[in-house]
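Please read through the structure below; I'll follow up with questions.
For this depiction, one protein chain was excluded, whereas all remaining protein chains were kept in their positions.
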Amino acid sequence: MSEPAHDVRLVSASLVHPNGHRALRAVSLALGAGERVAVIGPSGAGKTTLVRVLATSLKPSGGGLAIGGVDPWQLGVAALRRLRATIGVVHQSPPIPPRLRVVTAVLAGRLGTWPAWRSLASLFVPRDAAAARTALDRLDLGERVFDRCDRLSGGQLQRVGIARVLCQQANVILADEPVSALDPALADLSVGALVAENETRGATLVASLHAVDLALKWFPRIVGMKDGEIVFDRPTAAVTSAMLHELYATEGRVLPQQGVDVVDRSVRRANVVVLKRPGCQ
Amino acid sequence: MSAAAETLPAPLRDPAARGRLGALVVAIVVLWPLLALAEFKPWRLLDPGGLQVMANFLAGFLPPSTAPDFLALLAKATVETLAIATAGIALAFVVAVPLAVVATRSLAVSRIGPGPGRAAGPAVRTAARAVLTLLRAIPEVVWALVFVRALGLGPGAGVLALAVTYGGMLDKASTEILESGDTRSARALLEAGSPRVAALFYALVPSTAQELASYTVYRWECAVRASVVMGFVGAGGLGQLMDQSMKMLNGGEASSILLTFLALVIIADALSAVIRRVLA
Partner (left out) sequence: MATIARERPCWSCVALAVGVVAAVAASFAYLAVDWKQLFGAESMRLMAKFVAEFFPPDLSPAFLAKATWGALQTFAVAAIGTLLAAVAGGVLALPASGRFGVAAQLASRLALNFLRSVPELVWAALMVIAAGLGPFAGTLALALHTTGVLGRLYAESLENAPRAPEQALRDSGSGRVAAFAYATLPLVVAQGIAYALYRLEMNIRMAAVLGFVGAGGLGQLLYFHLSIFQQPQAATLLIAMFVLVFAVDSLSAFVRGRMLPAHA
């Protein structure tokens, strides 16, 4: 698939909400094509806002964004649509209509590339159910492919959202707390699937994670955010426990974990207080 | 993981596909004869003769007729329509509400304990309900037609038709309202031996009157529309006038009447909303 370069470059981006709240303050982030980065930080740090700005869902009030060297906000409607079709977003709480079947929800990832008539026909009888099944199998959800979404648990629905992005075969994957409702084993599996997209297909991956252990395990580069600013942006090996504790100072200096049965690959965690947090909120 | 992307997996059978395609086929098979039965021929709208007639009629729509003697007729017909609706609803109310009160289970002494007439009570109630459901099932226009044939042209037929059908509706609604009102205090009064009338006025009426009145006013609004419709079969009012104008293909008069009707409906809507707000 010869695609234009999909590096991501955010320069000094700010975002002020209409109610005056400053969600992002002069945030700069640069990723080369095929890189992957985890964004961690306490609640309210601005991680979700950062992901939404990178996904071109939110326009920053100041600063600039370039994806593949192109400023998406300068593009015309058709070109922006084509660009967005190459950006996959995993939402913390997937906005999927309850009555929709899983197969259709997953295949919706392809809508950016299908012509309108094909999309509508697929709504009636799905055109490529096998592809949906393959994506779901990678998340251990294959047998639910023809079930209705309102029969799924929150964690299963989250995995459907991830499967949709896998089906989309995007060049840039932006994940906003994609595994918050999953138990540790499934969370590990799911993050692994996203990382596989990065490693085998070269998709640029930015994932905001609540669980520090997952970030440290799977990502070679960690970005720490607090109060709308980037506090540190380092390779994982250079992240010390002191930095982590400082980041979570407002949460009692306790580092959130997805769970303890994740394989511990890092020595730094010896100083970290383990807190079992099966999921956020 | 890349191996799965390389080799195309066998196509997966969608369990719902057969059902959906089947339903589509059934829908088409059923649609065809229905279209034939309804003589659905859209091209008839473009038939030159018909188009000419329609064009002339529509051309006559503007300007709406404002001839003084016609306007006098119009005013008279409007007042008549309002009178038919008001009288009809009043009659319906007078018929329905006592019936509902008599029939309501909230005031049913027989439900409280054993006593004479234990079986008769529920039987009478069910019979009365059945009759009213039957009466309600026939549209008021049909009743109007029957009454016109029986009693001759004029507003009387409309008033009676409204009384019969809207009586049924008011009965159903008042029964529901009475039975969802404050039944415990009514029951307490009945258990203490008070007569049904007293229980009605001291317990049920305060908690249900407002809702019942509100529903009646809403039905009055519908009655205004229904009165116009019934006029088409000879029950007086704006409807009868409009029927006559259209039979003579007088577009100007028809549009005047239509405008008056729309204005009347808007005023009735507003009046009904105001009254219901006052009641609340």
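Order of writing sets the labels: A and B. Residues in every chain begin at 1.
Basically, a residue touches a chain if its C-beta (ideal position, glycine included) is under 8 Å from a C-beta of that chain, and two chains touch if they have at least 3 such contacts.
Remember, it's a predicted structure, so these values are computed and weren't measured experimentally.
A.B. asks: I'd like to know which visible chains would be in contact with the absent chain if the whole complex were considered.
C.D. replies: Displayed chains contacted by the hidden chain, ordered by label: A, B.
A.B. asks: Kindly state which of the options A:Gln168, A:Ser190 or A:Ser208 is in contact with the chain not pictured.
C.D. replies: A:Gln168
A.B. asks: Of the residues listed, B:Leu12, B:Ala96, B:Leu132 or B:Val159, which one is in contact with the missing chain?
C.D. replies: Spelled out, the listed residue whose C-beta touches the missing chain is B:Val159.
A.B. asks: Take the complete complex as the reference. Which residues in chain A touch the chain that isn't displayed?
C.D. replies: Chain A touches the missing chain through residues 55-57, 81-89, 91, 94-97, 99-101, 104, 108-109, 111-114, 116, 119-120, 123-124, 126, 146, 148, 168, 170.
A.B. asks: Mind listing the chain B residues that contact the chain we can't see here?
C.D. replies: Chain B touches the missing chain through residues 16, 33-35, 37-41, 44-45, 47, 50, 53-54, 57, 79-80, 82-84, 86-87, 90, 134, 137-139, 141-142, 145-146, 149-151, 154-156, 159, 182, 184-185, 188-189, 202-203, 206-207, 225, 228-229, 232-233, 239, 242-243, 246, 249, 258, 261-262, 265, 275, 278-279.
Following the convention adopted for this analysis, only the chains that are shown with their structure count from here on.
A.B. asks: Taking each chain's centre as the mean position of its Cα atoms, how many Å separate chain A from chain B?
C.D. replies: Going by mean C-alpha positions, chain A sits 55 Å from chain B.
A.B. asks: Which bits of chain B are touching chain A when the two form their complex?
C.D. replies: 1-2, 4-5, 8-12, 14-17, 20-21
A.B. asks: Would you tell me which residues of chain A are touching chain B in their complex?
C.D. replies: 101, 103, 124-126, 129-130, 132-134, 137-138, 145-146, 193, 196, 200
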